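Here the complex is missing a single protein chain, while all its other protein chains stay put.
Chain nomenclature is as follows: A and B, assigned in order of appearance, with residue numbering initiated at 1 for each chain independently.
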Amino acid sequence: MRMIGHIARAAGIAVLAVGLAGAALAEPKTNLLSQWDNGSDAAAIAKLGEMFNAAGGKWEATSIAGHTANTLAKLRADVVAGNPPPAVQLKGPEIAEWNATGMTLSLDEIAKQENWDTLVAPELLAVMKPKGAWVAVPMNIHRINWMWASKKALDKAGISDMPKTWADFNADAEKLKAAGIIPIAHGSADWTDATTFETVVYGMNLDLFRKAFVEGDVAAMRSPEMVAAFEQFRKMINWMDPGMAGRAWDAAANMMLTGQAGFYFMGDWSIGTFNAAGFKEGVDYLCSRAPADNGKPGFILNSDSVVFFQQKDPDYLAGSKLLAHLIMSTDFQTIFNQAKGSIPARLDVDLSKGFNPCQKQSQKDLAESIKAGTLVRSFAHNMTILQKYRGAAMEVITEFVNTPGMSAADAAKQMADAVEAQQ
Amino acid sequence: MAEALRYDPLGPSGTWHRQRARLLVYGLLTLFALYYLLPLVVVILNSFRDLPDISRAGLIGLPSSFSLSYWPIAWSKFCVGGTCAGIAPFFFNSVAMAVPATIISTAIGAVNGYVLSKWRFPGSELLFGFMTLGVFMPGQMVLLPWAVVLGWLKLTNTTAGLVLIHCVQGLSFTTLFCRNYYVNIPDDLIKAARIDGAGFWRIFRKIVLPLSPPILIVTVIWQFTNIWNEFLFAVIFSSGTHQPITAALIALSAGGTSVHQYNVESAAVLIAAAPPLLIYLFGGRYFLRGLTQGALK
Partner (left out) sequence: MIAAPAARRLSAILPQLVLAPSLVATFIYVFVFCGWTIFISLSDSSLLPDYSFAGFHHYAELWANRRWNIAYTNLFVFGTLYVVGATAIGLALAILIDQRIRAEALWRTIYLYPLAVSFVVTGTVWRWILSPATGIESIVHHLGWMGFRFDWIVQRDFAIYTVVITGIWQASGFVMALFLAGLRSVDQDLVKAAQIDGAGMARIYRKIILPGIGPIFIAVLVVLLQFAIKTFDLVYALTGGGPGVSTTVPAIYVYDLMFQRGQMAEGAAAAIMILAALSLVLVPYTVWVNWHRRHGEAHG
């Protein structure tokens, strides 16, 4: 019921906003192209559709499951056919790339009216306005550097506190192993392997993370610090079970939740899985920021966002404005993120009601990381370097995970070489 | 197994040696059948199990729960993309795409095959070889060129656009099948009809078509199955409420960062796979007969 209240309120504001924008005569229409195909994602997007329709719009969505390549292929096909979709889920450097084609729609007018510059987390601004104009709207902030743990498994192994540093972590993993528990639950795929690895790199050496994964500096990838990170990663790989290749990430989460495995590294979207399966924070699982050796607060950020393309049809233009407005609304950011496990991209949303304790922690850590200057964007989730560099580096990371004999030094060298070959 | 043997006409009267050979034949067939049926059985079982059961006993475990409720959910409530109306609308989109595309491509293939086998002209063999080249084009390669063409024709994101793509891509198959079948119709039949004054279309209608059912069935089964299951073009050249069923099909395999409802997805997958499966179930015999009668030659 509360949901309907939210929607109705959002609708009222939206009608007002559209009226102000002088597009009251047009019937706002949109067609959102996204990867949110099923499960909680699809349900969350369906909510956005309800809000859009309630605001007098005509909602349509095109969702493409599976590989991101499918969504991007669809976008390319539509653009090549001279018929770009009005709204697309795009992120990170892709926003800048598509912005550079000159086909994206500037949202500056509505951004100014609604003061987006002051509302959105500063780290996101450069991504959403690659050339100074707003072309993308952030829906959420995901935290990547989470470490989850099974309460049952930790109790059994006699671990009372979540480890704070990698040395602590390694000691605890040995304890779990001695207790007959798989120390780390993992499902190996390029993005999950990269997710865990970037968490390791970030926790060991912030500068290295910035140089290698944000700037794409090849020398940093080849450095002894990177070799050290791969060495720590190898230890962790040895604590994973052999069934990890091709295991779905949610199946891996389940291993941790049932106490079969101790720790689990994954972004906060796993909260959605935990909730859906009926597991409780503090009872079944614990969350804490992944280990870090520098003792400072830390946050690896990932954000889903929507980019708008220029349209000839005024109905779609009106629809884009309405959709951008709705996505930025407090109501949508609340509903969407409660379902997804992430936190709102707006910093002014109150999380005291309906959010999980881990999400509240996330919001607090975000603010502290911004203050401490340690906030970074995620490399594994395509928020930093171009896809071709990211893809080349991720190939090496996932090869490292699946090749027991590959040395840390080889991995660092191969990663540097592979990225260099793309330059 | 034992039953099959008991009813075997050759069994009781045969020698011990022959019985042993029979046993071997059925044994091998059963072994292969297990290999073939395993995935289907897994999906069928999962479509009736509740989620705790699946997560406890694993995806291919034996069921300890049973419910019929996941099928109706899959059909009319499952969330695909931004709408939660089940896979029913997608199912009908696929019908609206696959049925016309199958009929048109088969009809054109039949006429082409007829020309290339019974109305040969200088160079027609070469043209036939050229037309079969289309069979071999990799889908990833032709994706963007198709986008350009659909853009020109103003058919982007329409069912008509998908029908066009499947017709052109299917032409090579249907022409190949039909031409190879019609080659075996005696030329004398055609000659006699021409002497009687029958024209191009009349001969096609009165002589060729009545002989065609076996090959048309092969072509229809082949085309329908391929078009129904085709995934890349279906997903990329459709949009919003016009997406075909493959959009729902890939939900099962999707990695992504969302939660899987394996039971509902299994039911969805089975519904999505039902039309081609039924066609094979009921048309399999004709498929084989058509192949036997010359599609291969």
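Here is the rule we use: a residue touches a chain if its C-beta (ideal position, glycine included) is under 8 Å from a C-beta of that chain, and two chains touch if they have at least 3 such contacts.
Just so you know, these numbers come straight off a predicted model, no measurement behind them.
Enquirer: Give the residue, chosen from A:Trp36, A:Phe52, A:Trp98 or A:Trp134, that touches the chain omitted from the document.
Expert: Answering carefully, the residue with contact to the hidden chain is A:Trp98.
Enquirer: Pick out which of A:Gly246, A:Gly278 or A:Gly354 touches the chain that's been left out of the picture.
Expert: A:Gly246
Enquirer: Among B:Val42, B:Val99 or B:Ala160, which one touches the chain that has been omitted from the display?
Expert: B:Val42
Enquirer: Which residue from B:Leu51, B:Val149 or B:Leu162 sits in contact with the chain not drawn here?
Expert: With B:Leu51, B:Val149 or B:Leu162 as choices, the missing chain is touched by B:Val149.
Enquirer: From the list B:Pro72, B:Gly199 or B:Pro213, which touches the chain that is not on show?
Expert: The single option touching the absent chain is B:Gly199.
Enquirer: Which parts of chain B face the unshown chain closely enough to count as touching?
Expert: Against the missing chain, chain B presents residues 4, 7-8, 10, 25-26, 28-29, 32-33, 35-40, 42-43, 58-61, 108, 111-112, 115-116, 119, 121, 127, 129-131, 133-146, 148-149, 167-169, 171-172, 175, 199-200, 225, 229, 231-232, 246, 249-250, 252-253, 255, 269, 272-273, 276-277, 279-281, 284-285, 287-288, 291-292, 295-297.
Enquirer: Go through chain A and note every residue touching the omitted chain.
Expert: Its contact residues with the unshown chain are 66-70, 72-73, 76, 79-80, 97-98, 101, 188-190, 241-247, 251, 386-388, 391, 395, 398-403, 418, 421-422.
Note that in this section only the chains that are shown with their structure count from here on.
Enquirer: So the centre of each chain is just the mean of its C-alpha atoms; given that, what is the distance between chain A and chain B in Å?
Expert: Centres of chain A and chain B (C-alpha means) sit 39 Å apart.
Enquirer: Given the complex with chain A, which residues does chain B contribute to the contact?
Expert: Contact set of chain B toward chain A: 51, 55, 78-84, 143-144, 146-148, 150-151, 156-157, 232, 235-241, 243, 247, 250-251, 253-261, 265.
Enquirer: Quick check on the complex: what are the chain A residues that touch chain B?
Expert: Residues in contact with chain B: 31-43, 45-46, 48-49, 59-67, 70, 73-74, 76-78, 80-83, 85, 189, 191, 248-250, 254, 267, 269, 272-273, 276-277.
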